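Below: one structure, written as structure tokens.
Excluded from the complex is one protein chain; the other protein chains are retained at their positions.
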Amino acid sequence: MGLETAFADEPAFVPYLAAGDPNYEASIEYVEALAKGGADAIELGLPFSEPIAEGTTIQNAIVRSLESGMTPERFLGFVADLDVDVPLVCMTYYNLIYQYGESDSETASGETASQEGPRPFVEKAAEVGLEGFVVPDLPAEEAGPLRDACDEFGLDLVFIVAPTTTEERLERMREQVSGYVYVQARLGVTGARDDVDDATEESLARITDWDVPKAVGFGIKTGDHAERIVGAGADGVIVGSALVDIVAEGYENGDPTGEVAARLEALARELKAGALRGARTRPQPERT
Amino acid sequence: MGLETAFADEPAFVPYLAAGDPNYEASIEYVEALAKGGADAIELGLPFSEPIAEGTTIQNAIVRSLESGMTPERFLGFVADLDVDVPLVCMTYYNLIYQYGESDSETASGETASQEGPRPFVEKAAEVGLEGFVVPDLPAEEAGPLRDACDEFGLDLVFIVAPTTTEERLERMREQVSGYVYVQARLGVTGARDDVDDATEESLARITDWDVPKAVGFGIKTGDHAERIVGAGADGVIVGSALVDIVAEGYENGDPTGEVAARLEALARELKAGALRGARTRPQPERT
Amino acid sequence: MSTEDAHDPKFGEYGGQFVPEALMPAIEELADAYERYVLDNEDGFMNEFRSRLADFGGRPTPLQYADQLSERYDTDVYLKREDLLHGGAHKLNNALGQVLLAKYMGKERIIAETGAGQHGTATAMAAAHLDMPCEIYMGETDIARQRPNVFRMKINGSEVVPVTVGRGTLKEAISETMREWATTVENTHYVIGSVVGPHPFPKMVRDFQAVISEEAREQAIEKTGGLPTDVVACAGGGSNTMGTFAEFVPDEDVALHAVEAGGSSLQVDEEEGVAPNSATLSTGDEGVLHGARTKLLQDSDGQIMESHSVSAGLDYAGVGPELAHLVDEGRVTPVNVDDDLALEAFHRLSQDEGIIPALETAHAFGYVEKYHDDLGDTVVVNVSGRGDKDLETVIEETTERDLDIAPDMSILQRMGGGL
Partner (left out) sequence: MSTEDAHDPKFGEYGGQFVPEALMPAIEELADAYERYVLDNEDGFMNEFRSRLADFGGRPTPLQYADQLSERYDTDVYLKREDLLHGGAHKLNNALGQVLLAKYMGKERIIAETGAGQHGTATAMAAAHLDMPCEIYMGETDIARQRPNVFRMKINGSEVVPVTVGRGTLKEAISETMREWATTVENTHYVIGSVVGPHPFPKMVRDFQAVISEEAREQAIEKTGGLPTDVVACAGGGSNTMGTFAEFVPDEDVALHAVEAGGSSLQVDEEEGVAPNSATLSTGDEGVLHGARTKLLQDSDGQIMESHSVSAGLDYAGVGPELAHLVDEGRVTPVNVDDDLALEAFHRLSQDEGIIPALETAHAFGYVEKYHDDLGDTVVVNVSGRGDKDLETVIEETTERDLDIAPDMSILQRMGGGL
């Protein structure tokens, strides 16, 4: 299938949730609700104990997920259990991918790490039907082994372009990116914001001639944001914290899973609608 | 009269009390009780805020006396008020004697100190009938001005010989001492003890040929102590803390002044009796 | 400084730059500044740095012959007195270097993480000295156990930002500072506190700290006529370790001992994700954390464990990549010392030598106590810091343990209250 297909016909809405937040069953329902709400692809967070690129909202989601017992192994089962027919992307940190091949050996034993690297995890990811990876702490310079494994198993590797990314680094990413490029709308970490940053348009302008879809994320919260961003030329919007907020609130209030799922679906619809509105305010993006 | 007369006929008993402990009136009664009990001379403490030669017992007496309002001026009145016919010695620290001449000028004013030194206080002391001084923080080297004033007004200046005093310093003291020499029975500060120190005999031996009476103090508590010390060759015993203990106990228990005075008188009798017994165990001290 | 290629972000398989894209330009800019100012002394940077280290920091620090310990172990023990550096630990060497570098780079603001609070206080002092606004991120657990250092940072005019995630120790504080950096990267420099993090931090911090071994090596030759047989330093992140070892690395005959915190046990609790120690070099395995590939305390999934040590400054699940590399190469011997032994060593140095060491430092002396038979005849131990910050912890932990060597503290308990 390939991640690019998600952006083929119209601006894509790409939601993020941490898998297993706040528990396995509810999380399955929530992800499926996003699909029903119009998601074109879904980023599923595999929680890592040191999520250095996340703001408080997603950090807390990760803590809930870890506490409910999420592990890389269960994550793969989670993906397999999902009943959605949009492409799924694994968003996680490199150490988990890297350690997966090690998972049977005693750690804390002083043994030399195996040289397998990311390959075993990518292989399993392909088996359960994941389409790609976003790894925020893996810059292009260090991505070789993961890129190779993804190629081997037919998965995409998404890179993040930041407002501060230099031209030189853009080139390095362009060579390696596939699926879509994740345009970071502002500096900082993930988290819902009340406005849209000007940096977005500038960033989009810098990569306008890239031949992968451009999805913008970081801080998008409402349909209006989505509209503005697509209007500015994005091929899609990535929304995480605003959705995670709904999960967190439901969890704190002890709301029934079905109700929370319905709220997620509703926000998904709003965001997707916003993206579609945005598409009308500008010439349809062209594939080169 | 002269302090030496107190030692003339038989071993002398010389008690110490802090004047004004725990208050003016009671203290008058206590001192008079000591005279009745057989004191041959009395050391009256004029309390100084930094009594560096005193142990806890006398420190506390000094605090009580200061808190009850004792001052150098009142001390002179106290001496005048006493109805006793034994010689009285003022035991105090040099700063009080030294400052007396200054007492009218503003202190804390940065004025240069007057050059009068100890003379004004000695003059007043003579007027009220004091016979001499013991000043524990005034060694022979610094005693010149006080010695001169004492000579002028006919008072004695007692020096303390310690177990550690060198031969050279003994000579210096011998030149200046008058009234009696205070033989410190042990190292340290004042305070009642349960034994008699061997240092006493050694100290006495070193000054056996001095032509002033030798009174031993520091730690003497019972008639038996007094007996041993006089037996060892002393011309008299000085007893402070053991008596002050009685004052302190009476004060703490709120005992009637008369009762406390009776106890002081009783201990004085015991000590005097001990001294007399001691005299029988050795050849009568000879005046040279 | 060192013969390796300054451009290479790796030490063997360790090191690298595993950071969010938003930070990449900043660390590239930093790598560039490191090469220009630190390695090539552009604009006389290193001259100013060394001169401020001397006048403000109090360098050189002495290499002191330890009379009592030498007698006790029947070997010549020399103490490298980093505890005398301004602020009370080796940390200022690095903090001053980085804050000054930030100034040369035109940055307007400093952020830093801190564990024991020593790096935080050093950074706060350097920032005050060089007139830079400064914010320090510190885990809540560490705030509670290193209060005097929190006061000091505030008094030096820094903000102290409590980090409440996780167990609230150094690991969380670093993560949080990286997040903050990602938000403010354009005008802000992140003064990392040890030889950890993405390139160029491990090299740069080592170079700032290498003044320790530069001096110690010269002083040892001057005092003993030759090189020491052994050099001992405690290792948390590894900055005092690398600083103490750096100039001795080429001296193959000098044995280098990195002493980690053995905590209460070397056994890990996989279920809880807790290692009751911080013995990363001895027991950890390879992984990626805080921007670098290095040895880590992690569970079989790759989740980072909560480490533990009685000394907050060693309490870290990672370690400098260069140190991991030197251990794999066999050049550095990793050893560890548990909480009890460290506390005993704390009291021994205090009573026998009149130097109250930091609890971190005490680990190095615990090692010498236990293994002095294996050491040669001239041992240099780095006194990485002083123990004023640890008094409260020491009293608590000593009372719990009832160590023979500990003084009777009842005068203070009688008088009630905390420190």
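Note that the chains take the letters A, B and C in the order they are written out, and that residue 1 is the start of every chain.
Throughout what follows, a residue touches a chain if its C-beta (ideal position, glycine included) is under 8 Å from a C-beta of that chain, and two chains touch if they have at least 3 such contacts.
Remember, it's a predicted structure, so these values are computed and weren't measured experimentally.
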item	value
Chains shown that the absent chain touches, full complex	B, C
Residue touching the undisplayed chain, where the options are C:Met125, C:Val254, C:Val268 or C:Val381	C:Met125
Contact partner of the left-out chain, one of B:Ala53, B:Val128 or B:Ala273	B:Ala53
Touch criterion as defined above, residue of B:Gly38, B:Pro136, B:Gly179 or B:Gly250 at the omitted chain	B:Pro136
Chain not shown, touching residues in chain B	48-55, 59, 63, 66, 71-73, 93-96, 98-100, 102-113, 136-139, 141-142, 159-166, 169, 184, 187-189
Missing-chain contacts mapped onto chain C	54-56, 58, 61-65, 67-68, 81, 83-86, 88, 124-131, 140, 143-144, 147-148, 150-152, 154-157, 160, 162, 347, 350-356, 387-388, 391-392, 394-395, 407-409, 411-412, 415, 417-419
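Methods note: only the chains that are shown with their structure count from here on.
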item	value
Set of chains adjacent to chain A and to chain C	none
Relative to chain C, chain with the most remote C-alpha centre	B
Interchain centroid distance [CA atoms averaged], chain A/chain C, Å	36
Between chain A and chain B, centroid-to-centroid distance (C-alpha), Å	95
Computed distance of Cα centres, chain C from chain B, in Å	65
For chain C, residues that touch 2 or more chains besides their own	none
Per-residue overlap in chain A, given as positions that touch at least 2 other chains	none
